[in-house]
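One chain of protein is taken out of this complex; the other chains stay put.
Each chain gets a letter, A, B, C and D, in the order it is written, and its residues are counted from 1.
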Amino acid sequence: MRSVLRLLEGDQTIGRGLPFWGLMSLLFAGALAFGVTAGSFAVENCSYFLVWVFMALGLAFMWGLGGTMSFGQTAFFGIGGYCYAILSTNWGVESGLTMAAALLSLAAVALSAAVLGYFVFFGGINGVLVSITTLAVTLGLETFLSQTAGPKWAIGRAELGGFNGISSMPPLTVPWHGDNVEITGRSLYFGLIIFVAITYLALRILANSKVGDAMVAVRESPLRAEALGYDVKAILFVGFVVGSVLAGLSGLLYAGWGQYISPDTMGLSAAALPIIWVAVSGKDLTATMVGTVVLLGLSQALAIYGSQYALVSLALILVVSIMGCPKGVFETLLRRIDSIGGPGDQNSKPVRKSSLDRSEVLL
Amino acid sequence: MDDVLRLRKLHAGYGGGAVLQGVDLRVGRAEIVAVLGRNGMGKTTLLKAVMGLLPCTGEILFLGQEIAKLPSHVRARRGLGYVPQGRGLFPSMTVADNIAAGLSIGAIRRSRGDTFKGAIEDLFPIITKRKSQIAGTMSGGEQQQVAIARALIGKPSLLVLDEPSEGIQPSIVQRISEAIRQLNEDHGQAVLIVEQNIEVIAALAQRCYVVENGRVVDEMRVDRTSVKSLQEALSV
Amino acid sequence: MTQVELIALAYQFGLAVAFLILSAAGLAVIFGMMGIVNMAHGELIMIGAYGTSIANRHGLPLVLAALCGVLASTATGVLLERTVIRRFYDRPSESLVMTWAIGLFISQAALIVFGPSLPSISSPLGSVAFGGFSLSIYGLLLIAFGLAVPVAIYLLLSTTTFGLHARATMQNVEVARAIGINSGSVYSATFALGAGLAGLAGALYAPTMSAVPNMGGSFIVQAFVTVVTGGGNLVYGTLPAAAGLGLVQTALTAVFGNLVGVLGLLAAVIVSAKLFPNGLAHRLSGKRFS
Amino acid sequence: MTLLRARQLTKRFGGHAAVDRLDLSIEAGEIRCLIGPNGAGKSTALALLAGSLSPSAGAIYFDGSEISNVAAHDRAKRGISIKFQLPSVFPELSVRQNLKIALSRRYLGSELDDRIDETLDLVELSDQRGKLARVLSHGQKQWLEFGLAISLKPRLLLLDEPTAGMTPEETERTGELVLRLNRSGVTVVAVEHDMQFVRQIARTVSVLHLGTVFSEGRLNDVLANEDVKKIYFGEAPRHG
Partner (left out) sequence: AESPIKIGLLEDQTGILAQGGLPKVHGAELAVAEINAAGGVLGRPLELVVYDAQSDNQRYQEFARRLTQSDKVDVLMGGLTSASRVAVQPIAERTKTLYFYNNEYEGGTCDSNMAITGVVPEQYLALIPWMLKNVGKKVYIIAADYNFGQILGLWVRKLVKENGGTLVGEEYIPLSVSQFGQTISNIQAAKPDFVFTAMVGSNQVAYFQQASAAGLKIPMASPINGTLLYEHKQLPRPVMANMYLGVNYMEELKTDENKGFVERWRAKYPNEPYINQPGEDSYVGVKLYAEAVRAAGSAERTAVIKAIETKDICTESPEGKICFDKSTHHVSHRIHIVKVEADHSVTTVQDLGIVQPSWLGTMGCDLTKKAESKQFTPEEPKH
């Protein structure tokens, strides 16, 4: 128990000791209970929220820990979603290869993230230019995919569909006694809950490992990190690929959940969303995980009940919460919970710095 | 009431606990006063409080007027010239612009004498020789020289110096000390200086305070022979 | 290529560059100087256009109406700086979310108050014809503004005391205050300047586009791309970046059409980030930082 | 044995050569001080040796192999450590975390904790362990950076003005620390303007001027050199 906790807890994450893990277990149990008791619509709707959590966690990892603010999460989301759509449409549900399609999509995301990351980090691009380069990639993909309408833009049986996107591809399936069982509805929900939990714990372990230390070092001072023997470029690269692959995972899950993917998941407004979730929640992994679900729920609720004031209210809520908790609403909350357990290790309070350092005036 | 600066029961800190715990200190007319103390004892904090860069309570009289409630830039315009620790230049502006920023403030601009400006430039040849270099690319000592020049050129009533000799080569340290003493003798320039270089203090200061944990623990007169006693005071 | 076609192409190039510059100017001031990624930039542009459009509809001549538009966005800028932005100078990522939310608020409020669109105003000045082509004279005016704005801002920042103080404040507030610079008003003024420039873009383009709450969106990508490629300095950064990007876009659009033009613009951004990892301004002004 | 050798090392910024065909050779186990006027190129030279700047020309050899094109982090792994002139620490991390990040590459578990505590004691920051590095006083930051630089037990320690802003007593303690490290096998190259400190730790000094070695030798000889006096010490070299 101790040694497991030692892996999961550390300077790079908030939350430690019994109160925290008790709460997390409760949350997990609650989520499972919800999946059993709630109506099928509510469950599916929650699956939808969970789908996005991976992308947000990925960003929290590369931004919160490593200081890389990428606008490219949506690009990899799109690549993941489109790859899954294309592969699964071509192979069809009968083939039972949807899982293979999902894995191959992830591989494609990893490969494209590696190519972009190599270009960016080993090409010496840094700071805000990383954000803008990734944004340009996202917008370029969106613009390109939007115009791929018509039969001439087809890969095998899958028409890219331009602005309309691709729809009606098969959901994820698992082979079961010679049959292919669709993972939709409740089974998808439980799968997602467990997968989110695994991803979360894995990222926590990674964050508190040497990798996490290295990323923090690079975020805080590349000069000093380099002088201490950290390979700055390689570390930035690894953080970027890990975060981007998680975005791709969200993308393919989204495609599997709704049997739909379209280019506007890569537009400017979509690209800003993960950044908003992470910044408003707090760049900590736990804060982001909880915050993303809450924010998605909130904005959906506003869209239902807020009529024309939905977006205005959403904007006001964001403004107020950032004014109130500049470090992120949920991060602030979590620190409260942490301090209930008594003042433990006084050293575990990193304040995060962003990659958007004030740029110098250049006159 | 002849003092240029007088602090009474000054408390100041950074939001958390107070660092300065009731400092009393004065700088008389035409006086050079040094503040000594080990690392982290609150010297920089003291100067920042004087400059209005920190929230503080207590009294700060400057030229007979209470300035504790005034914002920083107003204090500076009344005649405080500051050299922060660690140079504090505007790193991506040119040397010339850095100097110009020191010269540009209303009252100072009006009273600027070109001969004085010339004298400063003579003292620091670097500011004419390198006037279009970006300040942030200069060597440590070069930057320090520009920072001192930027403060001097505004002809302040009180010079507030935080470890001005840091990183400067010995010959120039001597020249700067010499020049400040000259200003003090000829024009009655008052100076409040934090310095670790005992020779500089011995050469310049008339009086000094020793700060320990945010309090003044000692005050003494300085003359050229007191290097030893200063050293002792510092190792308490 | 005939001479006429060349002139037409040059005009297109001028228009493209002017659009990039005018979109970007306000953002360049706020981002380049204050380090704030102003996601509400597009909405400030919209305010400029709405102000112009509404004033014009109430009978003010276009020039005065445009002035109203600029004033409206400047005033919004001051208001925002005083109430919100000022708390976020040392927190760039929070300021990004903040301004994003503000932008959302402004555009949605405009939808509620003014409805889904405003009647547009007509382009003044007419057109000139030559050799089978005709050009909008107003376009020439836009080109002129595109060149004049960066030069004016450059002069303002490099030759005036305000400029000196603004630059000093942005680099080191604490020291700036300690040597007598009123950093509070410098901040407000700088943000207001950026907001005013955004409003100017809106006012200038109001007669060429339809006034809708989300119209800022048609400027924002170009604005970000130009500013970041350029590196925040209007003359050394934004101007050459706009020229370079404009050239790429115009050439590609002329030869391969709009899609390639748009993609080419984005590709040019990526390539330039690679070539000038610190922004063009660094390279062109020959200034390096330790 | 020669641990470090720089041959015709040059660094140009624009047209200006900050380091200009510098030849330097450091024996294993030596403590070498670099002195020289402001802008002589001392900091630039150290940065070149550490790899945080790349040379415009010339070569660097460390422990027998050329490292001119070896990345800074690889040089660190080979045992070159640097303390920069301006304190460069991890500002938003606590003092303890600063050291942890430096040390966790090599140590684990309780050994890591021990090493952190040991280093904290060495640089006398144990009381400040919980503070963010950002809020340390200038001198404390210097100490912390010194701690970061020595924490990995380097073979070659490059120090750029390690005692700037320290009281004479603290300077002396730093000197003792350097000597102690040296005795345990660390080769040291230090840039310093404080002659008291130079005298305390070094027997040989190199005077840099205009980017190259102007004079080199035993401290007393150099101090007595009229030309060095003229460019560096001024009229009355102290303790000379």
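By definition in this document, a contact is a pair of C-beta atoms (placed from the backbone, for glycine too) under 8 Å apart; a residue touches a chain by one contact, two chains touch by 3 or more.
These numbers come from a predicted model, not from an experiment.
*Asks:* The chain left out here touches which displayed chains?
*Replies:* So, spelled out: the chain left out of view touches A, C.
*Asks:* Pick out which of C:M34, C:A65, C:A176 or C:M215 touches the chain that's been left out of the picture.
*Replies:* C:M215
*Asks:* Which residue, A:F20, A:Y48 or A:F240, contacts the hidden chain when the whole complex is considered?
*Replies:* A:Y48
*Asks:* Footprint of the hidden chain on subunit A, which residues?
*Replies:* On the side of subunit A, residues 39-42, 44-45, 48, 139, 143, 146-147, 149-152, 161-165, 167-168, 258-260, 262, 264-265, 300, 303-304, 307-308, 310-311 touch the unshown chain.
*Asks:* For subunit C, which positions touch the chain that isn't shown here?
*Replies:* 5, 8-9, 11-12, 15-16, 19, 108, 111, 115-123, 126-129, 132-136, 138-139, 207-210, 212-215, 217-219, 221, 250, 253-254, 257-259, 261-262
We take it that only the chains that are shown with their structure count from here on.
*Asks:* Could you give the separation in Å between the centres of subunit C and subunit D, each centre being the mean of its C-alpha atoms?
*Replies:* Roughly 47 Å separates the two chain centres.
*Asks:* Determine the centre-to-centre distance between subunit A and subunit D, using the mean Cα coordinates as centres, and give it in whole Å.
*Replies:* For subunit A versus subunit D, the centre distance works out to 43 Å.
*Asks:* Can you give the whole-Å distance between the Cα centres of subunit B and subunit D?
*Replies:* Here subunit B and subunit D have centroids separated by 28 Å.
*Asks:* Residues of subunit A that contact two or more other chains, please.
*Replies:* Within subunit A, residues 360-363 contact more than one other chain.
*Asks:* Touching at least two other chains at once: which residues of subunit B meet that condition?
*Replies:* Expected reply: 91-93, 137.
*Asks:* Report the residues of subunit B in contact with subunit D in the complex, numbered from low to high.
*Replies:* 14, 36-41, 44, 85-86, 126, 137-142, 145, 163, 166-172, 174-175, 196, 198-199, 231, 234-235
*Asks:* Can you tell me which positions in subunit A touch subunit D when the two form their complex?
*Replies:* Counting only subunit A, the residues touching subunit D are 11, 210, 213-214, 216-217, 220-221, 223-232, 346-347, 349-353.
*Asks:* Considering only the defined contacts, which subunit C positions touch subunit B in the complex?
*Replies:* 161, 164-165, 167-168, 171-172, 174-184, 287-290
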